[in-house]
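Below you will find the structure I want to go over with you.
Note that this complex is displayed minus one protein chain, with the remaining chains in position.
Labels run A and B following the written order; every chain starts at residue 1.
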Amino acid sequence: MTDLTDLGVAAIRDGVRTGGFSAREVADAFIDKVSKAKALNAFLVETPDHAIAAATEADAARAAGEALKPLAGVPIGMKDLFCTKGVASTAASHILEGFTPPYESTVSGKLWDAGAGMLGKLNMDQFAMGSSNETSAFGNVISPWRRADGGNAPLAPGGSSGGSSAAIAARLCPAATGTDTGGSIRQPAAFTGISGIKPTYGRCSRWGVVAFASSLDQAGPMARDVRDCAIMLEAMSGFDPKDSTSLELEVPKWEQGLSGNLRGKRVGIPREYRVDNMPGEIDALWQQGIDWLKDAGAEIVDVSLPHTKYALPAYYIIAPAEASSNLARYDGVRYGLRDLPDGANLQDMYAATRAAGFGPEVKRRILIGTYVLSAGFYDAYYTQAQKVRTLISRDFDRAWESCDLLLTPTAPSAAFALGEKLADPLAMYLNDVFTVPSSLAGLPAMSVPGGLDTGGLPLGLQIIGKALDEQCVLNAGLALEERAGFVARPEAWW
Amino acid sequence: MSVDIATVKKIASLARIAITEEEAARIAPELDNIMGWIEQLGEVDCTGVEPMTAVIPNHLRLRDDVVTDGGVRDAVLSNAPQAEHGFFTVPKVIE
Partner (left out) sequence: MSDYRIQGATGEWEVVIGLEVHAQVTSNAKLFSGAATAFGAEPNTQVSLVDAAMPGMLPVPNRECIRQAVRTGMAIDAQINKWSRFDRKNYFYADLPQGYQISQLYHPLVGEGAIDISLDEKNPDASGKRIGVERIHVEQDAGKLMHDQHPTRSYVDLNRSGVALMEIVSKPDMASPAEAGAYLRKLRSILRYVGSCDGNMEEGSMRADVNVSVRKPGDPLGTRTETKNVNSVRFVMAVVEQEARRQVDVIEDGGRIVQETRLYDPDRNETRSMRSKEDAHDYRYFPDPDLLPLELDEAFLAECRESLPELPDAKRARYEGLGVTPYHAAVLTAEVETARWFDALLDAGAKAAPAANWLTSELFGALNRLGKGLEESPVSPTQAAELLGLIADGTVSGTLAKQVFEIMLETGQGAGAIVEERGLKQTSDTGAIEKVIADVMAANPNQLEQYRGGKEALFGFFVGQTMKAMGGKANPGVVNELLKKALG
(Lines give C-alpha, C1' and ligand atoms only; values in the text may rest on other atoms or scores of the structure.)
Protein backbone atom coordinates (compact mmCIF):
# COMPACT_ATOMS: atom_id res chain seq x y z
CA MET A 1 0.00 0.00 0.00
CA THR A 2 1.16 3.54 -0.73
CA ASP A 3 2.17 5.83 2.08
CA LEU A 4 -1.07 7.60 2.93
CA THR A 5 0.84 10.79 3.71
CA ASP A 6 1.85 11.01 0.08
CA LEU A 7 -1.76 11.52 -0.86
CA GLY A 8 -3.39 14.85 -1.44
CA VAL A 9 -6.80 16.09 -0.42
CA ALA A 10 -8.74 14.69 -3.38
CA ALA A 11 -7.06 11.30 -3.16
CA ILE A 12 -7.72 11.01 0.57
CA ARG A 13 -11.29 12.16 0.22
CA ASP A 14 -11.95 9.71 -2.62
CA GLY A 15 -10.12 6.85 -0.90
CA VAL A 16 -12.11 7.28 2.29
CA ARG A 17 -15.32 7.42 0.27
CA THR A 18 -14.60 4.31 -1.68
CA GLY A 19 -13.20 2.48 1.32
CA GLY A 20 -9.67 2.15 -0.01
CA PHE A 21 -8.58 3.06 3.50
CA SER A 22 -10.17 4.44 6.62
CA ALA A 23 -10.10 8.02 7.71
CA ARG A 24 -8.57 6.84 10.95
CA GLU A 25 -5.65 5.26 9.09
CA VAL A 26 -5.06 8.53 7.31
CA ALA A 27 -5.24 10.54 10.51
CA ASP A 28 -2.88 8.18 12.31
CA ALA A 29 -0.37 8.32 9.49
CA PHE A 30 -0.24 12.10 9.47
CA ILE A 31 -0.27 12.38 13.26
CA ASP A 32 2.74 10.12 13.32
CA LYS A 33 4.54 12.21 10.70
CA VAL A 34 3.78 15.41 12.56
CA SER A 35 5.07 14.02 15.83
CA LYS A 36 8.35 13.08 14.21
CA ALA A 37 8.98 16.38 12.45
CA LYS A 38 9.79 18.60 15.38
CA ALA A 39 12.99 19.69 13.69
CA LEU A 40 10.95 21.68 11.17
CA ASN A 41 9.19 23.57 13.97
CA ALA A 42 6.17 23.81 11.70
CA PHE A 43 3.59 23.06 14.38
CA LEU A 44 3.07 25.23 17.45
CA VAL A 45 0.39 22.96 18.84
CA GLU A 46 -0.42 19.40 17.85
CA THR A 47 -4.05 18.39 18.09
CA PRO A 48 -4.19 14.66 17.32
CA ASP A 49 -7.47 14.30 19.22
CA HIS A 50 -9.15 16.77 16.91
CA ALA A 51 -7.96 14.91 13.81
CA ILE A 52 -8.95 11.54 15.27
CA ALA A 53 -12.40 12.75 16.26
CA ALA A 54 -13.06 13.98 12.71
CA ALA A 55 -11.73 10.72 11.27
CA THR A 56 -13.86 8.64 13.58
CA GLU A 57 -16.90 10.59 12.54
CA ALA A 58 -16.09 10.08 8.87
CA ASP A 59 -15.60 6.36 9.32
CA ALA A 60 -18.79 6.06 11.30
CA ALA A 61 -20.70 7.94 8.64
CA ARG A 62 -19.36 5.65 5.97
CA ALA A 63 -20.15 2.57 8.04
CA ALA A 64 -23.69 3.84 8.48
CA GLY A 65 -23.99 4.35 4.74
CA GLU A 66 -24.43 8.09 5.09
CA ALA A 67 -23.28 10.56 2.48
CA LEU A 68 -19.83 11.78 3.40
CA LYS A 69 -19.04 15.44 3.89
CA PRO A 70 -16.86 17.15 1.27
CA LEU A 71 -13.70 16.90 3.36
CA ALA A 72 -14.58 13.80 5.38
CA GLY A 73 -11.43 12.02 6.43
CA VAL A 74 -9.06 14.81 5.43
CA PRO A 75 -6.79 16.03 8.23
CA ILE A 76 -5.35 19.48 7.73
CA GLY A 77 -3.09 22.03 9.36
CA MET A 78 -4.42 25.35 10.66
CA LYS A 79 -2.35 28.48 10.53
CA ASP A 80 -2.14 29.88 14.03
CA LEU A 81 -3.68 33.15 12.90
CA PHE A 82 -7.08 31.42 13.01
CA CYS A 83 -8.74 31.35 16.41
CA THR A 84 -9.73 27.81 17.25
CA LYS A 85 -12.11 27.11 20.07
CA GLY A 86 -10.42 25.57 23.06
CA VAL A 87 -7.07 25.35 21.28
CA ALA A 88 -4.30 27.84 22.03
CA SER A 89 -4.10 30.53 19.37
CA THR A 90 -1.17 32.90 19.51
CA ALA A 91 -0.47 34.34 16.05
CA ALA A 92 3.05 33.20 16.94
CA SER A 93 3.40 36.07 19.40
CA HIS A 94 4.32 36.08 23.07
CA ILE A 95 1.66 38.66 23.61
CA LEU A 96 -1.02 36.02 23.01
CA GLU A 97 0.75 33.30 24.92
CA GLY A 98 -1.78 31.32 26.92
CA PHE A 99 -4.73 32.63 24.95
CA THR A 100 -7.39 30.00 24.35
CA PRO A 101 -10.23 31.40 22.27
CA PRO A 102 -13.74 30.58 23.47
CA TYR A 103 -14.78 30.79 19.82
CA GLU A 104 -14.02 29.28 16.43
CA SER A 105 -13.11 31.38 13.41
CA THR A 106 -15.63 31.21 10.59
CA VAL A 107 -13.14 29.67 8.16
CA SER A 108 -11.88 26.97 10.52
CA GLY A 109 -15.47 26.28 11.56
CA LYS A 110 -16.44 25.82 7.91
CA LEU A 111 -13.62 23.34 7.44
CA TRP A 112 -14.72 21.32 10.47
CA ASP A 113 -18.28 21.44 9.22
CA ALA A 114 -17.02 20.07 5.92
CA GLY A 115 -15.59 17.10 7.79
CA ALA A 116 -11.93 18.07 8.02
CA GLY A 117 -9.94 17.39 11.16
CA MET A 118 -7.12 19.43 12.63
CA LEU A 119 -3.62 18.07 13.05
CA GLY A 120 -2.43 21.18 14.81
CA LYS A 121 -1.77 24.88 14.73
CA LEU A 122 0.93 25.98 12.33
CA ASN A 123 3.80 28.29 13.06
CA MET A 124 4.00 31.54 11.16
CA ASP A 125 5.55 34.97 11.15
CA GLN A 126 4.39 36.82 14.21
CA PHE A 127 1.01 38.44 13.48
CA ALA A 128 1.63 37.41 9.85
CA MET A 129 4.31 40.07 9.53
CA GLY A 130 7.25 38.64 7.68
CA SER A 131 8.39 36.78 4.61
CA SER A 132 10.67 34.15 6.12
CA ASN A 133 9.00 32.94 9.30
CA GLU A 134 11.83 34.39 11.30
CA THR A 135 9.56 36.74 13.22
CA SER A 136 7.76 33.92 15.05
CA ALA A 137 8.14 34.22 18.79
CA PHE A 138 8.43 30.45 18.98
CA GLY A 139 11.41 29.91 16.72
CA ASN A 140 11.41 29.99 12.96
CA VAL A 141 10.08 27.21 10.82
CA ILE A 142 12.81 25.52 8.81
CA SER A 143 12.05 24.67 5.24
CA PRO A 144 12.18 20.94 4.48
CA TRP A 145 14.05 21.92 1.32
CA ARG A 146 17.81 22.13 1.15
CA ARG A 147 20.05 23.48 -1.51
CA ALA A 148 21.57 20.92 -3.80
CA ASP A 149 25.04 22.28 -3.01
CA GLY A 150 25.27 19.99 0.01
CA GLY A 151 25.68 23.02 2.28
CA ASN A 152 22.67 22.18 4.39
CA ALA A 153 22.06 25.82 5.21
CA PRO A 154 18.64 26.03 6.87
CA LEU A 155 16.32 27.78 4.45
CA ALA A 156 13.33 30.01 4.91
CA PRO A 157 9.98 28.33 4.16
CA GLY A 158 8.67 31.75 3.18
CA GLY A 159 6.18 33.72 5.18
CA SER A 160 4.06 34.47 6.79
CA SER A 161 2.33 31.11 6.19
CA GLY A 162 5.66 29.30 6.50
CA GLY A 163 4.46 26.64 8.91
CA SER A 164 1.74 25.80 6.41
CA SER A 165 4.10 25.66 3.44
CA ALA A 166 6.73 23.62 5.26
CA ALA A 167 4.22 21.17 6.67
CA ILE A 168 2.65 20.51 3.27
CA ALA A 169 5.98 20.24 1.47
CA ALA A 170 7.19 17.81 4.13
CA ARG A 171 3.99 15.73 3.80
CA LEU A 172 2.97 16.47 7.38
CA CYS A 173 -0.47 17.41 6.14
CA PRO A 174 -2.12 17.29 2.74
CA ALA A 175 -3.37 20.85 2.97
CA ALA A 176 -3.42 23.79 5.33
CA THR A 177 -4.96 27.18 5.71
CA GLY A 178 -2.94 30.25 5.00
CA THR A 179 -3.60 33.93 5.09
CA ASP A 180 -2.33 36.45 2.64
CA THR A 181 -2.01 40.18 3.29
CA GLY A 182 0.73 41.02 0.81
CA GLY A 183 1.79 37.60 -0.44
CA SER A 184 1.82 35.40 2.66
CA ILE A 185 0.20 32.43 0.89
CA ARG A 186 1.85 32.75 -2.48
CA GLN A 187 5.46 33.46 -1.52
CA PRO A 188 5.78 30.53 0.93
CA ALA A 189 4.02 28.28 -1.57
CA ALA A 190 6.60 29.27 -4.19
CA PHE A 191 9.48 28.73 -1.74
CA THR A 192 8.38 25.19 -0.91
CA GLY A 193 7.12 23.87 -4.24
CA ILE A 194 3.43 23.77 -3.41
CA SER A 195 0.31 25.61 -4.58
CA GLY A 196 -1.68 28.27 -2.80
CA ILE A 197 -4.43 30.67 -3.73
CA LYS A 198 -5.47 33.96 -2.23
CA PRO A 199 -9.09 34.44 -3.31
CA THR A 200 -10.82 37.73 -4.03
CA TYR A 201 -10.95 39.96 -0.96
CA GLY A 202 -14.23 39.17 0.79
CA ARG A 203 -14.56 35.52 -0.32
CA CYS A 204 -13.32 34.12 3.00
CA SER A 205 -14.60 35.55 6.23
CA ARG A 206 -12.10 37.38 8.39
CA TRP A 207 -14.17 36.71 11.51
CA GLY A 208 -12.03 35.00 14.12
CA VAL A 209 -8.81 35.51 12.19
CA VAL A 210 -6.30 37.59 14.15
CA ALA A 211 -6.22 40.82 12.19
CA PHE A 212 -3.05 42.19 10.62
CA ALA A 213 -4.26 44.64 7.96
CA SER A 214 -8.02 44.42 7.64
CA SER A 215 -8.37 45.83 4.13
CA LEU A 216 -5.88 43.30 2.77
CA ASP A 217 -6.14 40.16 4.92
CA GLN A 218 -7.57 37.18 3.09
CA ALA A 219 -7.56 33.54 4.04
CA GLY A 220 -6.87 30.90 1.43
CA PRO A 221 -5.78 27.31 1.06
CA MET A 222 -2.35 25.85 0.50
CA ALA A 223 -1.95 22.33 -0.85
CA ARG A 224 0.17 20.26 -3.14
CA ASP A 225 -1.86 20.76 -6.25
CA VAL A 226 -4.45 22.97 -7.86
CA ARG A 227 -7.36 20.57 -7.46
CA ASP A 228 -6.72 20.31 -3.73
CA CYS A 229 -6.64 24.09 -3.50
CA ALA A 230 -10.00 24.25 -5.30
CA ILE A 231 -11.55 21.71 -2.93
CA MET A 232 -10.24 23.52 0.14
CA LEU A 233 -11.23 26.96 -1.13
CA GLU A 234 -14.80 25.79 -1.69
CA ALA A 235 -15.00 24.72 1.94
CA MET A 236 -13.40 27.89 3.27
CA SER A 237 -15.34 30.47 1.25
CA GLY A 238 -18.78 31.86 1.68
CA PHE A 239 -20.75 34.80 2.94
CA ASP A 240 -20.48 35.58 6.63
CA PRO A 241 -22.83 38.18 8.11
CA LYS A 242 -20.36 38.65 10.95
CA ASP A 243 -17.78 40.19 8.61
CA SER A 244 -18.93 43.50 7.12
CA THR A 245 -16.50 43.11 4.22
CA SER A 246 -17.67 39.60 3.34
CA LEU A 247 -19.10 39.20 -0.16
CA GLU A 248 -22.69 38.03 -0.29
CA LEU A 249 -22.23 35.55 -3.11
CA GLU A 250 -22.74 31.89 -3.74
CA VAL A 251 -19.58 29.78 -3.61
CA PRO A 252 -18.83 28.54 -7.15
CA LYS A 253 -18.15 24.83 -7.73
CA TRP A 254 -14.51 25.42 -8.48
CA GLU A 255 -13.39 21.82 -8.42
CA GLN A 256 -16.12 20.83 -10.83
CA GLY A 257 -15.21 23.73 -13.10
CA LEU A 258 -11.51 22.82 -13.33
CA SER A 259 -10.11 22.66 -16.85
CA GLY A 260 -6.58 23.16 -18.10
CA ASN A 261 -7.83 24.18 -21.51
CA LEU A 262 -7.25 27.92 -21.92
CA ARG A 263 -8.50 28.34 -25.45
CA GLY A 264 -10.07 31.75 -25.85
CA LYS A 265 -8.27 33.17 -22.82
CA ARG A 266 -5.82 36.01 -23.11
CA VAL A 267 -2.93 36.11 -20.69
CA GLY A 268 -1.29 39.43 -20.00
CA ILE A 269 2.40 39.74 -19.28
CA PRO A 270 2.92 42.92 -17.26
CA ARG A 271 6.09 44.52 -18.47
CA GLU A 272 6.71 46.38 -15.19
CA TYR A 273 7.28 43.05 -13.45
CA ARG A 274 10.62 42.70 -15.22
CA VAL A 275 12.53 44.18 -12.34
CA ASP A 276 16.24 44.93 -12.16
CA ASN A 277 18.53 42.30 -10.72
CA MET A 278 16.02 39.51 -11.14
CA PRO A 279 17.84 36.17 -11.36
CA GLY A 280 18.00 34.86 -14.90
CA GLU A 281 16.41 31.62 -13.79
CA ILE A 282 13.29 33.43 -12.66
CA ASP A 283 13.10 35.17 -16.00
CA ALA A 284 13.59 31.87 -17.79
CA LEU A 285 10.86 30.19 -15.77
CA TRP A 286 8.53 33.08 -16.52
CA GLN A 287 9.18 32.57 -20.26
CA GLN A 288 8.61 28.86 -19.77
CA GLY A 289 5.29 29.63 -18.10
CA ILE A 290 4.30 31.81 -21.05
CA ASP A 291 5.02 28.93 -23.39
CA TRP A 292 3.04 26.49 -21.27
CA LEU A 293 -0.01 28.77 -21.27
CA LYS A 294 0.32 29.22 -25.02
CA ASP A 295 0.41 25.48 -25.30
CA ALA A 296 -2.77 25.34 -23.24
CA GLY A 297 -4.45 27.48 -25.87
CA ALA A 298 -4.09 30.93 -24.38
CA GLU A 299 -3.21 34.00 -26.33
CA ILE A 300 -0.35 36.02 -24.82
CA VAL A 301 -0.55 39.80 -24.71
CA ASP A 302 1.80 42.43 -23.46
CA VAL A 303 0.22 44.68 -20.81
CA SER A 304 1.30 47.59 -18.69
CA LEU A 305 0.61 48.18 -15.01
CA PRO A 306 2.30 51.56 -14.74
CA HIS A 307 1.99 52.08 -10.98
CA THR A 308 3.51 48.72 -10.03
CA LYS A 309 6.61 50.34 -8.63
CA TYR A 310 4.55 52.23 -6.08
CA ALA A 311 2.68 49.20 -4.78
CA LEU A 312 5.23 48.21 -2.17
CA PRO A 313 5.69 51.64 -0.62
CA ALA A 314 1.89 52.11 -0.59
CA TYR A 315 1.54 48.71 1.04
CA TYR A 316 4.12 49.61 3.67
CA ILE A 317 1.98 52.57 4.67
CA ILE A 318 -1.45 50.98 4.53
CA ALA A 319 -0.64 47.66 6.16
CA PRO A 320 1.35 49.07 9.10
CA ALA A 321 -1.23 51.83 9.62
CA GLU A 322 -4.04 49.32 9.91
CA ALA A 323 -1.86 47.00 11.97
CA SER A 324 -0.87 49.72 14.44
CA SER A 325 -4.56 50.14 15.21
CA ASN A 326 -5.56 46.47 14.99
CA LEU A 327 -2.85 45.51 17.45
CA ALA A 328 -3.80 48.19 19.99
CA ARG A 329 -6.06 45.64 21.69
CA TYR A 330 -3.09 43.65 22.93
CA ASP A 331 -2.73 45.57 26.13
CA GLY A 332 -2.56 43.00 28.92
CA VAL A 333 -6.07 43.65 30.20
CA ARG A 334 -8.38 41.02 28.77
CA TYR A 335 -6.17 38.20 27.52
CA GLY A 336 -2.61 37.22 26.84
CA LEU A 337 0.52 38.57 28.38
CA ARG A 338 0.53 41.18 31.12
CA ASP A 339 3.74 42.77 32.26
CA LEU A 340 3.18 44.84 35.36
CA PRO A 341 6.44 46.24 36.70
CA ASP A 342 6.47 47.33 40.36
CA GLY A 343 4.68 50.59 40.83
CA ALA A 344 3.53 50.71 37.21
CA ASN A 345 0.39 52.66 36.40
CA LEU A 346 -2.04 51.64 33.68
CA GLN A 347 -0.16 53.28 30.83
CA ASP A 348 3.16 51.89 32.09
CA MET A 349 1.58 48.45 32.11
CA TYR A 350 0.50 48.85 28.49
CA ALA A 351 3.97 49.95 27.42
CA ALA A 352 5.74 47.20 29.36
CA THR A 353 3.32 44.51 28.18
CA ARG A 354 3.62 45.51 24.56
CA ALA A 355 7.38 45.88 24.76
CA ALA A 356 7.67 42.39 26.21
CA GLY A 357 5.00 40.79 24.06
CA PHE A 358 5.67 42.00 20.53
CA GLY A 359 8.68 40.94 18.51
CA PRO A 360 10.98 43.42 16.74
CA GLU A 361 9.28 43.25 13.32
CA VAL A 362 5.83 43.73 14.84
CA LYS A 363 7.10 46.70 16.82
CA ARG A 364 8.74 48.10 13.71
CA ARG A 365 5.48 47.96 11.79
CA ILE A 366 3.45 49.36 14.66
CA LEU A 367 5.89 52.26 14.83
CA ILE A 368 5.71 52.86 11.07
CA GLY A 369 1.92 52.72 11.22
CA THR A 370 1.75 55.03 14.22
CA TYR A 371 4.11 57.43 12.51
CA VAL A 372 2.23 57.63 9.22
CA LEU A 373 -1.09 58.19 10.97
CA SER A 374 0.20 60.72 13.49
CA ALA A 375 -0.83 64.33 13.46
CA GLY A 376 0.23 66.20 10.36
CA PHE A 377 1.29 63.13 8.38
CA TYR A 378 -2.03 61.45 7.72
CA ASP A 379 -2.74 63.03 4.35
CA ALA A 380 0.82 62.92 3.06
CA TYR A 381 1.16 59.25 3.82
CA TYR A 382 -2.07 57.38 4.40
CA THR A 383 -4.37 59.32 2.10
CA GLN A 384 -1.72 59.44 -0.61
CA ALA A 385 -1.18 55.68 -0.29
CA GLN A 386 -4.91 55.00 -0.60
CA LYS A 387 -5.00 57.19 -3.71
CA VAL A 388 -2.09 55.29 -5.18
CA ARG A 389 -3.99 52.15 -4.32
CA THR A 390 -6.87 53.43 -6.43
CA LEU A 391 -4.44 53.99 -9.29
CA ILE A 392 -3.00 50.49 -8.90
CA SER A 393 -6.48 49.05 -8.96
CA ARG A 394 -7.24 51.07 -12.11
CA ASP A 395 -4.11 49.71 -13.73
CA PHE A 396 -5.55 46.23 -13.34
CA ASP A 397 -8.96 47.33 -14.63
CA ARG A 398 -7.28 48.72 -17.71
CA ALA A 399 -5.31 45.52 -18.19
CA TRP A 400 -8.54 43.51 -18.07
CA GLU A 401 -9.61 45.32 -21.21
CA SER A 402 -7.02 43.33 -23.12
CA CYS A 403 -6.61 40.13 -21.10
CA ASP A 404 -8.30 37.74 -18.67
CA LEU A 405 -5.31 36.77 -16.55
CA LEU A 406 -1.83 37.89 -15.72
CA LEU A 407 1.20 35.67 -15.45
CA THR A 408 4.19 36.73 -13.36
CA PRO A 409 6.83 35.12 -11.20
CA THR A 410 5.64 34.71 -7.59
CA ALA A 411 8.81 35.93 -5.90
CA PRO A 412 11.99 37.59 -7.11
CA SER A 413 14.16 34.75 -5.81
CA ALA A 414 14.08 31.18 -4.58
CA ALA A 415 14.11 30.50 -0.84
CA PHE A 416 16.93 32.28 0.91
CA ALA A 417 18.85 31.08 3.90
CA LEU A 418 17.53 31.88 7.33
CA GLY A 419 19.29 34.94 8.68
CA GLU A 420 20.27 36.13 5.23
CA LYS A 421 17.92 39.09 5.05
CA LEU A 422 17.11 39.55 8.70
CA ALA A 423 19.40 42.53 9.15
CA ASP A 424 17.84 44.49 6.33
CA PRO A 425 14.09 44.94 6.67
CA LEU A 426 13.81 46.70 3.32
CA ALA A 427 15.44 43.81 1.46
CA MET A 428 12.96 41.51 3.19
CA TYR A 429 10.02 43.71 2.19
CA LEU A 430 11.10 43.50 -1.46
CA ASN A 431 10.22 39.79 -1.42
CA ASP A 432 6.61 40.83 -1.84
CA VAL A 433 7.19 42.95 -4.91
CA PHE A 434 5.16 40.66 -7.22
CA THR A 435 2.46 39.67 -4.77
CA VAL A 436 1.57 43.01 -3.21
CA PRO A 437 -0.08 44.78 -6.18
CA SER A 438 -2.85 42.18 -6.51
CA SER A 439 -3.34 42.27 -2.73
CA LEU A 440 -3.82 46.03 -2.87
CA ALA A 441 -6.41 45.51 -5.59
CA GLY A 442 -8.13 42.64 -3.75
CA LEU A 443 -7.73 40.31 -6.73
CA PRO A 444 -7.51 36.51 -6.69
CA ALA A 445 -3.97 35.27 -7.22
CA MET A 446 -2.31 31.92 -7.04
CA SER A 447 1.17 30.47 -6.99
CA VAL A 448 1.96 27.10 -8.53
CA PRO A 449 5.36 25.42 -8.67
CA GLY A 450 7.10 25.82 -12.01
CA GLY A 451 10.43 24.10 -11.57
CA LEU A 452 13.68 24.10 -9.65
CA ASP A 453 16.49 26.58 -9.83
CA THR A 454 20.06 25.44 -10.30
CA GLY A 455 20.35 25.18 -6.53
CA GLY A 456 17.57 22.60 -6.60
CA LEU A 457 15.04 24.90 -4.97
CA PRO A 458 11.46 25.38 -6.14
CA LEU A 459 10.35 28.45 -8.04
CA GLY A 460 6.76 29.55 -8.37
CA LEU A 461 4.65 31.16 -11.05
CA GLN A 462 1.88 33.56 -10.12
CA ILE A 463 -1.45 33.90 -11.85
CA ILE A 464 -3.54 36.96 -11.11
CA GLY A 465 -7.19 37.04 -12.11
CA LYS A 466 -10.11 39.40 -12.27
CA ALA A 467 -12.12 39.95 -9.12
CA LEU A 468 -14.28 36.88 -8.40
CA ASP A 469 -12.75 34.92 -11.25
CA GLU A 470 -10.99 32.33 -9.11
CA GLN A 471 -12.08 29.71 -11.64
CA CYS A 472 -9.96 31.19 -14.36
CA VAL A 473 -7.01 31.50 -11.97
CA LEU A 474 -7.35 27.87 -10.89
CA ASN A 475 -7.69 26.73 -14.49
CA ALA A 476 -4.54 28.53 -15.55
CA GLY A 477 -2.83 27.08 -12.49
CA LEU A 478 -3.92 23.64 -13.60
CA ALA A 479 -2.66 24.27 -17.14
CA LEU A 480 0.75 25.21 -15.73
CA GLU A 481 0.73 22.28 -13.32
CA GLU A 482 -0.07 19.80 -16.08
CA ARG A 483 2.83 21.05 -18.13
CA ALA A 484 5.36 21.70 -15.40
CA GLY A 485 5.07 18.14 -14.16
CA PHE A 486 6.56 19.26 -10.89
CA VAL A 487 7.27 16.14 -8.82
CA ALA A 488 10.34 17.24 -6.90
CA ARG A 489 10.08 16.86 -3.15
CA PRO A 490 12.48 17.49 -0.31
CA GLU A 491 14.45 14.57 1.03
CA ALA A 492 13.37 13.86 4.59
CA TRP A 493 16.27 14.96 6.81
CA TRP A 494 14.20 15.93 9.83
CA MET B 1 12.01 64.42 6.50
CA SER B 2 14.01 62.22 8.76
CA VAL B 3 13.14 59.99 11.64
CA ASP B 4 15.36 60.80 14.61
CA ILE B 5 15.65 59.29 18.05
CA ALA B 6 13.28 61.81 19.58
CA THR B 7 10.67 60.97 16.95
CA VAL B 8 11.04 57.27 17.62
CA LYS B 9 10.57 57.85 21.32
CA LYS B 10 7.51 59.94 20.67
CA ILE B 11 5.81 57.42 18.40
CA ALA B 12 6.77 54.53 20.66
CA SER B 13 5.09 56.37 23.48
CA LEU B 14 2.00 57.01 21.34
CA ALA B 15 1.98 53.30 20.46
CA ARG B 16 2.52 52.34 24.12
CA ILE B 17 5.66 50.37 23.49
CA ALA B 18 8.36 50.89 26.09
CA ILE B 19 11.77 51.33 24.48
CA THR B 20 15.22 52.01 25.84
CA GLU B 21 17.60 54.68 24.61
CA GLU B 22 19.63 52.02 22.83
CA GLU B 23 16.61 50.60 21.09
CA ALA B 24 15.51 54.06 19.99
CA ALA B 25 18.99 54.73 18.68
CA ARG B 26 18.99 51.48 16.76
CA ILE B 27 15.46 51.85 15.38
CA ALA B 28 15.78 55.49 14.26
CA PRO B 29 18.08 54.93 11.26
CA GLU B 30 16.11 51.81 10.32
CA LEU B 31 12.82 53.70 10.23
CA ASP B 32 14.49 56.62 8.57
CA ASN B 33 15.65 54.31 5.82
CA ILE B 34 12.22 52.75 5.38
CA MET B 35 10.44 56.10 5.45
CA GLY B 36 12.94 57.47 2.96
CA TRP B 37 12.02 54.66 0.60
CA ILE B 38 8.31 55.23 1.21
CA GLU B 39 8.70 58.91 0.33
CA GLN B 40 8.80 58.01 -3.36
CA LEU B 41 5.01 57.79 -3.19
CA GLY B 42 5.03 61.55 -3.19
CA GLU B 43 6.11 61.41 -6.85
CA VAL B 44 2.76 60.04 -7.93
CA ASP B 45 0.38 62.65 -9.28
CA CYS B 46 -2.91 61.86 -7.58
CA THR B 47 -4.82 64.92 -8.66
CA GLY B 48 -8.48 64.08 -8.83
CA VAL B 49 -7.96 60.55 -7.55
CA GLU B 50 -10.21 59.36 -4.73
CA PRO B 51 -8.58 57.35 -1.97
CA MET B 52 -9.58 53.67 -2.06
CA THR B 53 -12.52 52.89 0.20
CA ALA B 54 -13.70 49.43 -0.77
CA VAL B 55 -11.26 47.27 -2.66
CA ILE B 56 -14.03 45.11 -4.14
CA PRO B 57 -17.35 46.88 -4.78
CA ASN B 58 -19.52 46.03 -1.82
CA HIS B 59 -22.09 47.72 0.39
CA LEU B 60 -22.11 48.04 4.11
CA ARG B 61 -24.84 45.77 5.39
CA LEU B 62 -26.80 46.81 8.44
CA ARG B 63 -28.06 44.27 10.95
CA ASP B 64 -31.40 44.17 12.71
CA ASP B 65 -31.69 45.61 16.19
CA VAL B 66 -32.00 42.31 18.00
CA VAL B 67 -30.14 41.09 21.06
CA THR B 68 -28.28 38.01 19.87
CA ASP B 69 -25.19 38.08 22.03
CA GLY B 70 -23.87 38.79 25.52
CA GLY B 71 -24.59 36.80 28.65
CA VAL B 72 -21.23 35.09 28.19
CA ARG B 73 -19.30 36.65 31.04
CA ASP B 74 -17.32 33.50 31.73
CA ALA B 75 -16.10 33.40 28.15
CA VAL B 76 -15.36 37.11 28.19
CA LEU B 77 -13.27 36.83 31.34
CA SER B 78 -11.83 33.38 30.72
CA ASN B 79 -8.49 34.63 29.39
CA ALA B 80 -8.07 37.63 31.64
CA PRO B 81 -4.68 37.96 33.33
CA GLN B 82 -6.60 39.23 36.34
CA ALA B 83 -10.34 39.33 37.02
CA GLU B 84 -12.29 39.81 40.22
CA HIS B 85 -16.00 39.77 41.04
CA GLY B 86 -16.93 39.70 37.39
CA PHE B 87 -14.66 42.60 36.43
CA PHE B 88 -11.38 42.87 34.60
CA THR B 89 -8.91 44.63 36.81
CA VAL B 90 -6.12 47.07 36.00
CA PRO B 91 -3.74 49.11 38.13
CA LYS B 92 -5.68 51.86 39.81
CA VAL B 93 -6.40 54.73 37.48
CA ILE B 94 -6.53 58.27 38.83
CA GLU B 95 -8.78 60.40 36.66
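Convention: contacts are C-beta pairs under 8 Å (C-beta built on N, C-alpha and C of every residue); 3 or more make two chains touch, one makes a residue touch a chain.
The structure displayed is predicted, hence computed values, not measured ones.
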Considering the whole complex, which of B:Glu21, B:Asp45 or B:Glu84 touches the chain not shown? B:Glu84
Looking at the whole complex, which of A:Thr47, A:Ser132, A:Ser161 or A:Ser215 touches the chain that is not displayed? A:Ser215
Missing-chain contacts on chain A, rising order, are 82-83, 89, 91, 96, 99, 101-103, 105, 206-211, 213-215, 241-245, 321-322, 324-325, 327-329, 331, 333-335, 346-347, 350, 370, 373-375, 378, 382
Chain not shown, touching residues in chain B: 13-14, 16, 53-54, 58-73, 75-77, 82, 84-95
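The criterion applied here is as follows: only the chains that are shown with their structure count from here on.
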Distance from chain B to chain A - Cα centre to Cα centre, in angstrom: 23
Touching chain A in the complex: which residues of chain B? 3, 7-8, 11-19, 27, 30-31, 33-35, 37-44, 46, 49-56, 58, 60-61, 63, 72, 75-76, 78-82, 88, 90-93
Mind listing the chain A positions that touch chain B in their complex? 98-100, 102-103, 200-202, 215-216, 241, 244-245, 247-248, 307, 309-310, 313-314, 316-317, 324, 328, 331-338, 340, 344-352, 354-355, 358, 363-364, 366-368, 370-372, 374, 380-381, 383-391, 393, 425-426, 429, 440-442, 467-468
